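Complex shown without one protein chain; remaining protein chains in place.
Then we have chain A:
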Amino acid sequence: MASSERTVLQLSSSSQNLSAKVPALVIFNICDCYVRRPDQAERVIGTLLGCVLPDGTVDVRNSYAVPHNESLGQVALDIEYHHTMLISHQKVNPKEVIVGWYSTGLGVNGGSALIHEFYSREVSNPIHLTVDTGFTNGELTIKAYVSHNLSLGDWQMAAQFQEIPLDLRMEEADGVGFDTLKATAVDKIPNELEVMEASMERLLALIDDIYKYVDDVVEGHALPDNNVGRLISDAVGSLPKLPASVFDKLLNDSLQDYLLLFYLSSITRSQLILAEKLNTAAQIL
């Protein structure tokens, strides 16, 4: 009896601890689409592809833009385009399915609810990613949302967009090098030795930092922090304690191995040059 009188505002979605992982490629793609948007278009939207991990995390892996038109509360989405692109993408990578959609701009607006409804028909519980390419607050705001339907009985009242935690994964971008991706123009891709040098320099800088910190603490300039101390001691402890003679032997053995390989490949190269000369010079008259 009591239950029938109570009107329940239901949250229809169950997953509460949803989060999203977004790789740098998707952000790049969105920015590129935004730069190439048609005249007068205020924002670009597109489909996010990826998969849902067993723990409920949405792993976004790819994206493509979908042309659309927005005017006075009406949204026209090129659904045919969306489907063609989806089929094309799945030919390459069948494991990537629709997980949601993205839009540029800050936050959610009226049109978003309509588009979200469309994507809800494509996949259950899609996520919505917004990238504020306009730097509206002078900040770069990237947010992910899921939508909850507020329903009164069977009657849909509204959709509520709830923000979910977002994890920007930068490993791929890291592989290319942030310095390369950050600049508008880089003359050449750094080669192996240059990146190695940069890494070594960073390592040395870190060691210098640690020295400085330890010296400061010892001399009483800085407040000691037990956690930092423990981490430093772990780092030092991870170096194997070896007697000098054993270490030298190890080092020299490896050095010799590498020198041997070096020698071998150099000798192969000179043989190649020689063989080539003999081969093309050889002719029977």
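By definition in this document, contacts are C-beta pairs under 8 Å (C-beta built on N, C-alpha and C of every residue); 3 or more make two chains touch, one makes a residue touch a chain; residues count from 1.
As a working rule, contacts and distances are computed from a predicted model.
**Student:** With one chain of the assembly withheld, which option in "DNA-directed RNA polymerase III subunit RPC6", "MMS19 nucleotide excision repair protein", "Large ribosomal subunit protein mL49" or "Eukaryotic translation initiation factor 3 subunit H" matches that chain's UniProt protein name?
**Tutor:** "Eukaryotic translation initiation factor 3 subunit H"
**Student:** With the missing chain put back, one of A:55, A:171, A:219 or A:234 would touch it. Which one?
**Tutor:** In the complete complex, the chain left out is touched by residue A:171.
**Student:** Which is it among A:53, A:76, A:203 or A:218 that touches the chain not included here?
**Tutor:** A:203
**Student:** Considering the whole complex rather than only what is displayed, give the residues of chain A touching the chain that is not shown.
**Tutor:** 23-25, 27-29, 31-38, 44, 61-62, 64-65, 67, 78, 81, 84-85, 88, 91-93, 131, 133, 135, 139-140, 168, 170-178, 180-190, 192-193, 195-196, 199-200, 202-203, 205-206, 239, 242, 247, 251, 254-255, 258-259, 261-262, 264-266, 268-269, 272, 275-276, 279-284
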